[in-house]
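Once you've had a glance at the structure underneath, I'll fire off some questions.
For this view, one protein chain was removed and the others were kept in their places.
Labels run A and B following the written order; every chain starts at residue 1.
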Amino acid sequence: MTARAPLELVCPAGTPAALHAAVDAGADAVYLGFRDETNARNFPGLNFNRQELEEGLAYARQRGAKILVAINTFPEAGNPGPWRSAVDDSASIGVDAVILADIGLADYAVRKHPGLRRHLSVQAAASNPEAIRFYQEAFGVKRVVLPRVLTVAEIAALNKKISVETEVFVFGGLCVMAEGRCALSSYVTGVSPNKDGVCSPASHVRYEDQGDRLVSKLGDFTINAFDEDEPAGYPTLCKGRFVAQGRASYLFEEPTSLSAARLLPELMDAGVTALKIEGRQRGRAYIAKVTAAFRAAVDAVARGEPAPDLDLGAVTEGQRQTAGVYDKTWR
Amino acid sequence: MTPKQRTAPPFSPVLLAGLAMRSLPPVLLQPALDAAMTAIRRRRPGLFDRISCLENPRFLIDPVDLPFAFILVPGPENPSLRALRKIDGDMDAEDATATIRGPLLVLLDLLEGRTDGDAQFFSRDLAIEGDTEAVVALRNAVDGAEVDIVGDVLSLTGPFAQPARRAVDMAGGLFKRAHQDLEALRASVISPAMRRGKAQADRMNKLEDKVNALDRKRRKAGAGKA
Partner (left out) sequence: MNAKLTLGPVFFNWPPENLRDFYFKIADESCVDSVCVGEVVCSKRAPFFEPYAAEVIDRLTAAGKEVVHSTLALIMTTREMDLVRDMAACEEFFVEANDIAACALLSGRRHALGPFINVYNEGTLEYLAKGGAERICLPPELPEKSVSALAKTSKAELEVMVFGRLPLAVSARCYHARAHKLTKDNCQYVCAGDADGMEIETLDGDPFLAVNGTQTLSHAYYNLAAELAALLAIGVKRFRLSPHHTDMTAVARLFKDVLEAKESPEDAEAALAELVGGAPFSNGYFHGREGGRRL
């Protein structure tokens, strides 16, 4: 086995504390968003103001880590201000890259700040070589975060056809729908990932104790019900239990977490540049644990060792893990 | 969460209060709670800024294994934390924006950022009622503030500093034992204790007995040390 350059480890931060945790645990890059609707984790109490970003950037720089700013919702018609100022401020603060999804905003960024490195967000759902080439040629994106719809074999084939870097999700909450193409949340709550940066918002969540069961609701709809000894999950719409063909089941997806740790060697062979951990809404304990585990795994794999088993069951949703779409049988 | 995953045992004025002042009226807890809030406000000014998106939030924090519950009003101007005795029946969840119930150690771990709120909720160690958004905001704010209750309280100066230090110091020696007992306690109450009604009342009685036992141990240990 020969040693190779390790894959870049890109970790989430919803607060400065989480940023410190990620950097200290060995993240190569930390991605984060501003405290408004310009990013896809626009949750209450989360994210960075401009001063926190400056301080976070300084903290990361001192320790050799990069900061990537996600501006990955779709700007509202007639109201480009918040999104443009997010791009402008990222440029003036001097972050390492912005992660964009909207074509109009990418066009703005490339015209206004040609020197600002641009990544394509998973929200753009660029899942094929023609789409990726479009973003590369039109807006000079240097890296594409691949939608979670491709198998490892498809990622390998794709990387042979494109000349930009690719980044793939390896851990965390798994979208089962193509990102940036899902309006399930807004159908039920009026609030959507694309427009508002929120999916299944907590403001519309209710837990009802019905004696023998705990019911989770989103808006007017029951998303799940749990018996006394069952772990209760957050009612993310696509992770709920529904009835089809007269049978109740996790129709879209079990309440599992993506964990592609065992696939790290294959992802490396597939030509992937960076690994992304989901969870800007998670606490700093989670981020520290997951970052440290993947730091060790990435370094081991780079030395030519097999991917170690990661003991991360306790921090995963419903305490179960899946390799998700990276295995073809998932479909 | 198992004890071996814990690097340093969490102890705090809240825990000490629960163990040591169990039989005292809540009003006697108030100076300790005020001091904790003052410390947090001074040392973590950004904390309450993160929840400024909420209008007059009011949280009922209910450690299921203690005879006390707490009302947290985290307004940016004048945040307050108040203790209530459950047995007095003045714990009115209806007034609260949201209620957070769980074993004390889980709440403390959450507060000090050692565990993840999501993970705890998924494993059902926590139960949340009311405005979920407010709870999410509070959790994000607390998690982002790098709260260190012990450190914050020890940083205090003024009249409360000395008693607080002494309390923390005294607790150190017996904490390990108390912690093991609390783990056993926790295991016995986790899921069912989050249910309302008669079953909970029964369990609360058992809980009282166990806390009494802990209290006796504390007095013995305290005497030995002195």
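One rule holds in what follows: contacts are C-beta pairs under 8 Å (C-beta built on N, C-alpha and C of every residue); 3 or more make two chains touch, one makes a residue touch a chain.
Treat the numbers as computed from the prediction; the structure is a model and nothing was measured.
*Asks:* Determine which of the presented chains are touched by the chain that is not presented, and list them.
*Replies:* A
*Asks:* Which of these touches the unseen chain: A:15, A:39, A:90 or A:127?
*Replies:* Of these options, the touching residue for the absent chain is A:127.
*Asks:* Touch as defined at the start, partner being the missing chain; which of A:108, A:171, A:234 or A:294 qualifies?
*Replies:* From the options A:108, A:171, A:234 or A:294, the contact with the absent chain belongs to A:108.
*Asks:* Considering the complete complex, identify which of A:26, A:45 or A:180 is in touch with the unshown chain.
*Replies:* Missing-chain contact among the listed residues: A:180.
*Asks:* Among A:164, A:223, A:288 or A:310, which one is in touch with the chain left out?
*Replies:* Considering all chains, including the one not shown, the answer is A:223.
*Asks:* In the complete assembly, which of A:51, A:92 or A:249 touches the absent chain?
*Replies:* Residue touching the chain left out of view: A:249.
*Asks:* In the full complex, which bits of chain A touch the chain not displayed? Write them out.
*Replies:* The list for chain A reads 74-78, 80, 101-105, 107-108, 124-131, 133-135, 138, 148-150, 154, 157, 176-178, 180-184, 186-190, 192, 194-195, 215, 219-225, 238, 241-245, 247-249, 251-253, 325, 328-331.
Rule of thumb we're sticking to: only the chains that are shown with their structure count from here on.
*Asks:* Calculate how many whole Å lie between the centre of chain A and the centre of chain B, each centre taken as the average of the chain's C-alpha atoms.
*Replies:* Using C-alpha averages as centres, the distance is 33 Å.
*Asks:* So in the complex, the part of chain A that touches chain B is made up of which residues?
*Replies:* Per the touch definition, chain A meets chain B at residues 14-18, 20, 43-46, 52, 201-203, 205-207, 209, 214, 226, 228-234, 255, 281-286, 314-319.
*Asks:* Mind listing the chain B positions that touch chain A in their complex?
*Replies:* 1, 5, 46, 50-51, 53-54, 109-110, 113-119, 121-124, 127-129, 131-141, 143-146, 191-192, 195-196
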